[in-house]
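The structure's right below; bear with me while I get my questions together.
A protein chain is absent from this complex, but the other protein chains hold their places.
Chain lettering (A, B and C) follows the sequence in which the chains are written, and residue indices restart at 1 in each chain.
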Amino acid sequence: MAACQNRYAYGMRLRVLFFGVLRDRFGQEEQLQQFPGHTVADLLRYYRAVAPELDQLWGTLAVAVNQQYAAASLQLQQDDEVALLPPVSGGAGCVRKHAG
Amino acid sequence: MAACQNRYAYGMRLRVLFFGVLRDRFGQEEQLQQFPGHTVADLLRYYRAVAPELDQLWGTLAVAVNQQYAAASLQLQQDDEVALLPPVSGGAGCVRKHAG
Amino acid sequence: MQVELVRDRIDTQAITDRLKVGEDGAVTVFDGIVRNNTRGRQTLYLDYTAHESMALREMGELADEAIARFGVRDVAMVHRLGRLEIGETSILIAVASAHRGVTFAACRWLIDTLKKQVPIWKQEFFVDGAVWAPGEPFPAELQVVSSHGTP
Partner (left out) sequence: MQVELVRDRIDTQAITDRLKVGEDGAVTVFDGIVRNNTRGRQTLYLDYTAHESMALREMGELADEAIARFGVRDVAMVHRLGRLEIGETSILIAVASAHRGVTFAACRWLIDTLKKQVPIWKQEFFVDGAVWAPGEPFPAELQVVSSHGTP
């Protein structure tokens, strides 16, 4: 019965990409073979538990699922590409002076 | 006595430059040998009397004396360069659509 | 519409020449360049990385939105990735239209919006190490985690 309620009862396969400062901690990407959660929020909680020392950074991220910005409540699907995005800093050399 | 009150009692020598649409009527420039007036306003009145058919254009001009914008009341001096300037149209190709 | 991520020098002249057509009267260009200092420290060079497929999609959507919102005729947006030296162009945005007012407004909106939401990151290299630039906070609707800290 459990298998009927959730096709991925044993977790789903996700490709997770890391950018910016997250690369220093997690590398460019990793393949999760059996992620036990369901939503974007679950995935963020998972990585936050792995690296609580990143602290305030967790409150500043955006997440893209298959190249689109995603809400915390979005349901993940098998083989989704999920990207964890710190605040972006493209463009010109002129960043306003705010705390990092 | 008259000569003491006005060094140029018999009129002063001016170089007058014409620009834009005024060139079609007056050419590029002319030398006035004995201009009888005293001020920028006098000079404008003089040309206006010569070419009243230019009509509304006379109400839109600026005048430069020796390469500087001048007020109507400015006293002209012997050998001044006086330029009669219609509204300018330099810059880009994009003029607002107003009446010519 | 030209939207690109490139690894070589950005050729401003070629991009703007390609953009212009006969009915254009104005092109406004924003040329973002690598400064020799960052928050007071001397910069050696920068390294830009992107979520490339997503950045291209975002840039294309911004270009479409600029055309629709400001009524400009066309837009070119090129961002360079990889290592950039001082004085080199990291981002070029060019906006063409018949009249100048909208080209200024659209160009300004494009760079301001790109800096907030196109997924590109900059690493700054100094004589004594490297840091990831702090970046602009995401617009609230893109940020996943609420301010009290639980997703």
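Assorted remarks:
Throughout what follows, a residue touches a chain if its C-beta (ideal position, glycine included) is under 8 Å from a C-beta of that chain, and two chains touch if they have at least 3 such contacts.
Just so we're clear, the structure is a prediction, and the values are computed from it rather than from any experiment.
Within chain C, the residues in touch with the undisplayed chain are 11-13, 16, 20-37, 86-87, 98, 100, 103-104, 107-108, 111.
Within the complete assembly, residues 92-94 of chain A touch the chain that is not shown. As for the chain not pictured, it touches chain B at residues 17, 19-21, 23-24, 40-41, 44-45, 48, 58-64, 67-72, 83, 85-100.
Everything that follows uses one rule, which is that only the chains that are shown with their structure count from here on.
Arrangement of the chains shown, judged by which pairs touch: a linear chain-to-chain path with two open ends. Sorting all chain pairs by how many C-beta pairs they have in contact places A-C at the top. Averaging C-alpha coordinates per chain places the centre of chain A 24 Å away from that of chain C.
In chain B, there is no position where the chain touches two or more neighbouring chains simultaneously. Listed for chain C are no residues, as none touches two or more other chains.
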